[in-house]
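To keep things clear, I will list the structure first and then write my remarks on it.
The complex is shown incomplete by one protein chain, all other protein chains being positioned as in the whole.
Note that the chains are named A, B and C in the order they appear, and that numbering of residues resets to 1 at the start of each chain.
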């Protein structure tokens, strides 16, 4: 199952080439990830992003660090006032890390019948969970594994990548 | 041969975790790439970044698009007023694209003898060259190939990546 | 009459002090301004922000430049997934410029009954309209003046400012 997070562009996401800057795309994915994970947790506490983890954790605070990002840009993203459709899901659960895969699609709202929607970006992040007290990686526990399982889906296939050369 | 581009952090590159935000790292790599490629061209024209390409091109304007980014974060980057040491080189030249590899190291300037410098990040970008008139990819020509050859070096080995799973 | 533009924060708007960075506030105001001015124009063309001007203009393209910003920060803005309530209106129409005033309020959505909403920021921008062809300022015409008049409202009073010292 995928999250579908409507994600708003800002005019300032454009660079001098007049489309969304390639590094800003990571910011959009970060924002979608924060919002997706938030919605699962029952907690209404706005001060703790990534609440999916905190919500599932048996006490104790967890920092979520990004260990790796991979992004393929399939088409330039123009400015739109309509929200982009950012889809994301967990593509892999390791012992102490997880992978989140993403697709960024053109807005659902302004989509005109008879035309195809555009897939702008595919991407993947590796998340590592750090125990805030010890500052060391910690294992994903059973409650978390259970909470995340519905959002586990097939990993993307990237076109590029070192191993295909 | 590698470029060594001293690259300054901004205090605003820090996020709420008090280290450089993972998406901002791409901005740092972009800035180092613009500055590296600039220095080769004899041109002093500040309005056209990525002059390595324009400088080598036989007339005609070229847009450089990013088709793919891969980033591994080996250690969190703390704020420093000293410039980071961003090393970059061309790791592959294709027919109509090139790959640039990067390493971000802790500042050379403030490095204390007897301690080891820290390698914070390894990364790679795939660049595609677009003919501004036709808006279509164009081949790397002989003059460009010659100009870039001194900066061709061994590709990095990433730890992660889909194919290693 | 004021525009009320629900404006989403991003987690990356926070700085190392864990509240919205003071310069990022200007980005939020810019985004609200782009969205407010957009909605007036009947045009659905996503490529031209600030359509209020283009929509009202009798042909010809106009660039909108910011000549001046003034911002007072009344309280730190914490992260919230709920949209901030950015209110804006035209506080003055000159011959070739206009002033836009803003207030940023805590989210309407998460507001708990019996508590007062927080006014985080008051601000003002001076906009100058540039003829794209001549690159020189141009006068506000009658059609524009008519289109904007409903959004003309009382100017804010700032606490600080040089003249009050």
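Heads up, the rule we're going with is that a residue touches a chain if its C-beta (ideal position, glycine included) is under 8 Å from a C-beta of that chain, and two chains touch if they have at least 3 such contacts.
It should be emphasised that the depicted structure is a prediction, and the values quoted were computed from it without experimental measurement.
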Chains in view that touch the one left out, judged over the entire complex: A, B, C
Hidden partner chain, touching residue among C:71, C:93, C:118 or C:147: C:71
Contact with the hidden chain (one of C:27, C:87 or C:106): C:27
Listed residues B:27, B:69, B:87 or B:125, member touching the removed chain: B:27
Residues of chain C (touch criterion as defined above) contacting the omitted chain: 17, 22-24, 26-27, 29-30, 63, 65-73, 76, 92, 124, 126, 155, 157-158, 160-165
Contact set of chain A toward the excluded chain (per top definition): 11-12, 14-16, 18, 21, 23, 79
Contact footprint on chain B, counting only the chain that is left out: 8, 10-12, 27, 30-31, 34-35, 38, 46-47, 49, 78-82, 110
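Note that only the chains that are shown with their structure count from here on.
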Interface residue overlap between copies chain A and chain B, same or different (over half shared): same
Chain centre separation (chain B, chain C; CA means) in Å: 36
Distance between the centres, which are taken as Cα means, of chain C and chain A, whole angstrom: 30
Distance between the centres, which are taken as Cα means, of chain B and chain A, whole angstrom: 24
Multi-partner residues of chain B (each touching 2 or more other chains): 23
